[in-house]
Structure formats: structure tokens, C-alpha cells
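Pasting a structure below so you can have a look.
Here the complex is missing a single protein chain, while all its other protein chains stay put.
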Amino acid sequence: MSKKILLKNVHNQGQATFDGYVNSGGLLGLKKALKKDPKEVIEEVKNSGLRGRGGAGFPTGVKWGFVPRDTGKPVYLICNADESEPGTFKDRVIMERDPFLMIEGMIIAAYALGSSLSFIYVRGEYSYPYIKTLEAIKEAYSKGMLGKNILGSNFSHEMVLHRGAGAYICGEETGLINSLEGKKGQPRIKPPFPAVKGLYGCPTCVNNVETLAVLPFIFSEGWEAYAALGTEKSKGTKLISASGHINKPGVYEIELGYPLKEFLEVECGGVWKGRKLKAVIPGGSSVPVLRADEIEKVNLDYESLRDAGTMLGSGGFIVLDETADMVEVARNLAHFYAHESCGQCTPCREGGHWVEKVFTRISKGRGVPGDMELVDSMCSQIAGHTICPFGDALVTPAQSLMKKFPEEFKDRILNGSKSTNPLNYELGH
Amino acid sequence: MSETVNLTIDGKALSVPKGTNLIEAAKKLGILIPHYCYHPDLSIAGNCRMCQVAVKGAPKLTIACNTQVTEGMEVATNSKEVKDAQSATLEFILINHPLDCTVCDQAGHCKLQDYHFEYNAKPSRFLEEKEHKPKAVPLGPTVMLDGERCIMCTRCIRFCDEVTKTSELGMLNRGDRSVISINPGRELDNPLSGSVVDLCPVGALTHRNWRFNSRIWFTKQVDSVCPGCSTGCNVKVAVRDKQVVQVKARYNSNVNKEWLCDEGRYGFHRFLPETRVLEPLINGKVASLDEALTKASKMFDDKTAIFLSPDLLFEEFSLISKFIETLPVKPFTCVQYKKRELSEVEKILVSPDYAANFKSAQNFGLASEDPSTQYIEGIAKLKEGSFSSVWIIGDRGIEEVEGISLPVNSVGFFTNAENNLKPGIVLPARSILEKSGLYLNKDLRLQFIDRLIDFPSNTEPEWRLINKIAEKRGKKLTDAQSDRDLTLSVLNPEISIFTLKEQGGVRI
Partner (left out) sequence: MTDKKFDVCEKRAEEIIAQYPDKHSAVMPLLYLVQEQSGCITEEGILWVSGKIDMAPVHVREVATFYTMYYKKPVGRFHFQVCRTLSCALRGARDVTGYLKERFGLEPGEVSLNGLWSYEEVECLGSCGTAPMCQVNDTFFENLTVEKLGRIVDRIEAKKPNLKLSVLRDEMGDGLQGNPKSEVI
């Protein structure tokens, strides 16, 4: 285990209050950043090597660089707190326990982008994180951390907390923007990109909670200190949400490059009930699954996971033990994606449900030879053919589970044995 | 001149103005990129995914509707990858479609059928049960929805949001439970509501008036222009057994785009009277045409008035103006013109009149710059008894009845036997739906109207009646034997009927 940046103070009493936050070293980064030129702030974030922690892993400083400041229109910053990728629950910890860290990071980002109004879009189900963040924002205003002339500087900034209402797709940045504008959370076609034409048609930058929460460290300790962590291309630390068949589920902060197997055995306390490992989905439900025999040399960073054929994604680390029925896992996730499809574009709206229906048929012992090929060909026509990356997200688990565990699917199709697995339950659909 | 961009589509080079999208660029080469949600006059939705094409250098297929041309771009609309995507998109669209073509009004002019035949034509691999959605849902007085046939292109919603700005329609729910709907208590009843049926590429929206009227392949479809007002909206009219079965907007970017008002669309048949004047009448008694014409030809004196219907053809106004020049005393003329108040939505399309071709009358000096006042004056004088000879050319030459008594020397060119004005001589004329010729719209755009319906024998177009009267007075005006001959005689040689049809009219 290594240096903690994001979770350093989450266990402190009173960390979610302004005084508690300042006592634990808060606001230092913001004070330093406000003394720099915004261009310099962007440059230092580029130098730090920070990459977007929402899932795409795009360099944050570069993303900020796309936002024009001379259009005469306001620039908006949006904090994406719509954490809804199955297996991911890391941002919640920051919002519940150290919300000022996120707020400080947002003010730094807003200063760099020249934004005077920002929004936090928190998923509707996160009532408790919502309330804690709301209390923090109110206190921040009362203590001069938000509003006019922040901390005595020339920079003024307003912040609005917006609560979603239950839609996975609002985690996609243009879906989020549409939702925030009062529309259905259906993603927009690109171009134009949000950096140029986002919220209310103005230049907009959307960053994940975890990404923003890193910024106070980068400016209090210096970008060099951040860049010194992690691997050559995956700098810094990452929050990993560990869940599934393990002894110690929870949110852990690791230095990027940390060995996956060590994380599973040490932090997660190993596979539960003394069972054997079957598979790991390392980056949230939308990334390809790794079989137990594939994890030996893999490290938790962008490049190592990519080389292993999967992704770091949002860091949703789901562990499956030897009892997991992969047909049911596929069905469970297909159900999720079918339910969450926004319904806008054809391949995802129709294809997503079709995938689910075929998996359901297979799981109930009514599969027919050719079903796997059918799903595979559907998936290859969904991926890359949709308005937003949801299409790719929905086909990835379906295709990778069939590819990595073909014998389980074949067996169910040929033998038609009705599943007795705990995942096979019929309620709700 | 705006900046142009050079590119190739399927290996063919072309230059188009900067900002053109790939669907429009391909059209210029005669290449159809299939699409459902794209419409040139609505915002880009990009949701149907039917128009995906391959652009060299792009990592994946791109939708043509949302891709603007760039210099040196190389586009393929028929590569294997593109064809596979088109085929897959159709398979996806059709999995929940009820495939009820046998009872669907859209069958025969349905983009799902056409595209399936052209781009997929494979049996479905879908073995599951289809999603069920509400069917035969009235959205308002004019339009019926079949939720299962809908492919969620949202053209109808965008029309109501962006064109009429009345926002009656929305897409509820999400995923494959999505369905087009109104909010209870606010129907789709704006004055252009029927346009959403034209915009619907499939059979999800149908006209309540015309449901199950006729299979489209049993109808004759004719390109025409709506005679409802001086906008001159372009229409395609389906006709069967001398009846109007359906009216569709015909795209004309300079006139009506692809919109049409409900009054014009659903009232198209109003130009065909139920009871026809089929024989000449003299004082209410059947007479021979020759006798009636001979008698009429003598009814010109120094107090003659000619009331013209605004439905007459450009050519007819031309002929009438020539005829007037042969008369010893210039008669009073006016075109029947009433102003109308328009709602905000009507103003998008409708002109503030019921006078489709009054501009032609003005063009030939038969109506003044202020046709409304002139007509009111004419009627006042008529009531005062200032005219000793009155000619009403076309049923709608005079619309008032109250307080009007025609002098003995009066002639009406009528189609409607129930016209309450009873002139001394009635001549059997033709409805505008039974003639072909030219209309001049409010923007001075000359457009060609084709004959929709076969005329009854014994009736004559107004121009021929005028010509015969002129002949009786010793001055034949034209040698034209048919509507078409007459049209060609008034057209400038550089403009052909073909040009008029191809270009959606010509400004004069």
C-alpha cells in the first residue's frame, strides 16, 4: 500500500466540516493555485499526468485545454458525481466524508477554466452524499470559500448542487448536460463537443469527482509530487471500489501500478469462504472480464490492464468466485444495460434488449445452437454504431464473458439444464 | 459565392458549399444515403443510425447527417462495412416492429419496406416475443398513432418543437419501452398537425380521416399545388375513382418545405362540388352551349362588371385581359379576395387570404394592388345596381349572396349547381382539380399544376368558354386545343413545363 491522497482524512472526526477540513491541511492547494496564472494551473495539471478518473482516462489538463475562454460566453464546469457504473462506489466516499476536498478541487478547476458557475450532478440515489455535499457547500459560502472574492482573491465562483433521479446514462457527459438542462438524459451527437458547445450552448468541462478531488494535492504538494507516484504513464493514485466474492469489500486507494493479485489478496482479504477465484472484472461492469489464470502479471494501471485486454475504467473491481455462473452474470449485466438504455438510437435500444432476451433464453435452458454466434454478431453491430459509448459498454461484458467462458454457455445451450445458481432469479422482469 | 469544398463520394469527385452534410452532398451525385430521422428542415437527431458511411481515416463509421464535408474527404457509401451496418440497423429496427404491412396505410410508400428490400432483405433472426405498445391512439383530431410501428426517429416531436413551436408531442419512458405521446389534455391540434404524418417515415402516424381508405398502389398520384391560399404549397395528391384519397406535402425548399396546413390538406376535396353544373342554362332552362354562348356574347355594354374567381389559371387571366382589350368599353374587373386573420402557427405557412392565384390577376391588370378594397367596392356597386351586365367567372367569383340580385344580363361560369347566385346564363365550367396550368404565388413564383381528376364531359374550362365568346364576337384569342397548348402559349420559350416541375416553380 502506498501514499494516500484522497482517503487520507476520511476517517477524521469532523472532516466533513469546514474547520475539520482546514485543520487537516485543506485549502492549501487552492490558496497556492489562486496565486498562479490560470494558464500555469492548466500547465501544472498537464505536467502532473492526471487522467480522468471517471472511466475514459483522458489527460485532464489536455481536456481543459480544449475549452475556449474567448468566446464571450460563460464557461461552465460540471462535476460528474453521477457514479453509476455497476461495481463503482468510490466518489460516494469523498462526498460523504470529505466533500470539501471535491469542492476545493472544483474551485481550482473553475479558476483554471475561467468559470464563474459550476454544477455538481449527483446521482439521485445518493441522498446521504447529496445532503453532506449540500451542507458543505452552504458552509463553504459562509466561510468565504465560495461566492465573491474567494479567500480574499479576485476570483469569484458560484456552485450549484443538482440531484439526478435514476438514470445510468446521465454519467455520460452529454447525457448529463442534457439532464442538467431539464431534458431527458439522452446523450448528444458529437460534434459539437461539450468543450465548445456544452451546457446552455456554452463551453463546458465535465470532470469526475475523483479527478477534481486530486487537484488540491497537486497544488499543495506540487505536481512533481503527484507525478512521482504511479507508473510512467499512469501517474498518481486511484480509488478502487472492491466488491463481489471477497472478504473485505470497500473503497481502497492504491498507487497506480499496484499488482492486481496483491490487491486481491491483501486489500480485499482474498476470495471469500475459502473458495477459488474464477474471474475479475477490474474496471466496472463495462470492461472485459479477466479469468483467474490471466491476472498473475497484471498491475492496476491503464497500460497493464490494456495489455491484458481489459481496462482500468472507473476502478470498479468485481470479483467472482468458482461458484459464479457466467451465463447468469451475462444475463444480469445484459438486464442492467437493457434497462438503462436511453432509447434514443436504434442499435442500443433494440439490440440491448435482444441481447438480454437471448441470454435469458439460454439461462432458462431454451438456448439453441447458434445463439452465441447470434449474440456475438449483434454485439459487433452495436459497438461503435451508437451515439454514445453505452453501446460499447453493453456489448463488452456480453462478448467477453462468452469468449472467456465459452464452455459454460455451450453447456447450457446443449444440455438445457435449468440453472440453480443464486443469480438466477426471476423477480422484477 | 460561398466557399466550396472538394471531396469524393464512392470515387466520384464533386464540390459543394462548405457546411453541406454528406446526405445532401451525395444527393448531388444521385447517391441516396438511406435515412429515417434526418430531415433537411429539422435539427439533426442522429438516432436512426441508418445513414452510416465510411470516411477514410476515421476509426469507425460515421453518420452522414451529422458529418459536414471537408476538403479532400473520401467517403464510401457502399463498402462492406457500411452495407453490414445498414443491414444490421434494419434488423434491429424490425425486431419489435409488428410487420402488419397487410393492414397498414403506409404499405407501398413506406421507408421500412423500401429500405428493407434494398439494404437488408434477409429473414429476421429474432426468436423472442416482441415488445407491445399502445395501438390506434388518437393524438388529436387529425392523427392516429400506432406505437408498435414507431421507429423513434422523433421527426414528429422535432416538428412540433421546432417548426410550430407548439410542443404537443414527446417521447415517454426509455429504452425499448419508449413511446410517442401527448400529455393528457393537450392534443396534437395545431393548424399544421397533419404534417407529422408526412414526416413519419413509417406507418406509425396516419391520418384519422383517411385511414384504410385505399391501398396506395390503387391510386393515381399527381403532383399539384394547393389552391387554398396564395402560398401555393406543393402537394402530391392520391386520387382513386375521381375522389381525393390522400394529400401529402411535396418538398419544395422555396415554398412550403415539407409542411402543409390541415385546412388545405383535409379540405382539398372542397374544390369539387357535390352537385355539378353539367349543361348550359338560360334562365334556369337547359339550352345548347352554342345558344348560350351566342346570347352571352351580346351581353357587354358600358356598365359591365367581371368578377373573377381567385382559383382561375394564370393563362385564363391572360386570356381574359386580352379579351377585355377587344371590348368597346373597358369593364370593371376585380378578383374575389378576402383577408383572413392567421394564428401564429398558421403564419408559418398560410397566407392571409383565400385567393390562391390573385397575383396572376394583378399581373394582367385585372385586380388592383389592394384587391380586398377593390372587391368590396365591386360588391357595393353591384348592390346599388350600378352594373347592367355582370359576369362571374368561376364559382368563387362572388362569395356573398345576401342583398345581391343580379341583373337580367348576367353570366356565370359555374361548376357547383348549388350556387345561390342565379345568373341569366350559366355555363358548365371546370374545377381547378380538373385543369392543368399555372399559378403565381404571393412571392411571384410561377408553379405548374397538373390535372388531378378527369373532368365530366360537357364541361369546358373557363378559358375555352371565353375564347368561344370572343370567337362569336369575331376575335378568336387562341388556337390552343388543350390546357397544355394554352400553357405553352403563355410561357417564355426558355421555361418549359418540365423546368417548372423540376425546379419547383420559377420566380418571375
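Should a chain be cited, it is by its letter among A and B, assigned in written order, with residues numbered from 1 in that chain.
Assume a residue touches a chain if its C-beta (ideal position, glycine included) is under 8 Å from a C-beta of that chain, and two chains touch if they have at least 3 such contacts.
Being a predicted model, the structure only gives us computed values, none of them experimental.
One of B:A25, B:L169, B:A429 or B:L465 touches the chain omitted from the figure, and that residue is B:L169. Among A:V251, A:L312 or A:M402, the one in contact with the hidden chain is A:V251.
Residue-wise, the contact with the chain that is not shown comes from A:L134, picked out of A:L28, A:A56, A:L134 or A:V196. Of the candidate positions A:E96, A:D301 or A:E408, contact with the hidden chain is made by A:E96. Considering A:G166, A:G370 or A:P406, the position touching the chain not shown turns out to be A:G166 (whole complex). Of the options A:G29, A:G54 or A:G185, the residue whose C-beta touches the omitted chain is A:G185. Taking the whole complex into account, subunit B touches the unshown chain at residues 166-174, 181-186. In the full complex, subunit A touches the omitted chain through residues 74, 83-89, 92, 96-97, 117, 123-128, 130-131, 134, 160, 162-168, 179-185, 200, 241-245, 249-251, 281, 285, 316, 318, 320, 324, 328-329, 332-333, 335-336, 339-340, 342, 422-423, 425, 427-429.
The working rule: only the chains that are shown with their structure count from here on.
Spacing of subunit A relative to subunit B, judged by their CA centroids, is 54 angstrom. Across the interface of their complex, subunit B is touched by residues 167, 184, 189, 191, 338-347, 349-354, 357-358, 361, 368, 374, 378, 381, 384-387 of subunit A. On the side of subunit B, the complex with subunit A involves touching residues 44-50, 52, 60-61, 63, 66, 84-85, 88-89, 92-93, 95-96, 125-128, 131, 151-152, 171, 173-178.
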